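Sharing a structure with you now.
Removed: one protein chain of the complex. Kept in place: all other protein chains.
Take a look at chain A:
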Amino acid sequence: MPRTRLYSLDELDDIPGTKVFNARRSREAYHLHKFCMSLMKAENREAFKADERTYLDQFKMTEDQKQAVLDRDLAKLIELGGNMYFLVKIASTDGWSAQKAVSSMSGMSADEYAQMMLEGGRSPEGLRSKKEAK
């Protein structure tokens, strides 16, 4: 049967500064995300805060992923397959606002980022395609 598709999956890798949450990343982050999901229970949040390393060792995450959680390095966790809707549960456990969590990946300070948003946000100009960005 002939098939018409609107785009190829490869095209999803063409957006600068963006990791589209595809099947490969979903698999890579499976155990990292299991950890994130565990933080939806108050008693687990307490156990995590009491001894982060021991808590993390219950999950079959990579060492890099564990270290990035300990460092609260959300940008790195995205690189390692993570998706923001899972990762934000770490930020919420820490009492961070969503804006603080997002700004931590943007290469700007939280204040600079907040100011950029007040001024209308980041323009898509030059950021639509890796080809355009070069």
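In this text, a residue touches a chain if its C-beta (ideal position, glycine included) is under 8 Å from a C-beta of that chain, and two chains touch if they have at least 3 such contacts; residues count from 1.
Note that in this section contacts and distances are computed from a predicted model.
Undergrad: Not counting the visible chains, the remaining one has a UniProt entry; which protein name from "Ferredoxin-thioredoxin reductase, catalytic chain", "Aspartyl/glutamyl-tRNA(Asn/Gln) amidotransferase subunit B", "Protocatechuate 3,4-dioxygenase" or "Cysteine ABC transporter permease" does it give?
TA: "Protocatechuate 3,4-dioxygenase"
Undergrad: Just checking the interface: what residues of chain A touch the absent partner chain?
TA: 6-7, 9, 11-12, 14-23, 26, 30, 33-34, 36-37, 39-42, 45, 75, 78, 83-86, 88-93, 95, 97-99, 102-103, 105-107, 113, 116-124, 127-129
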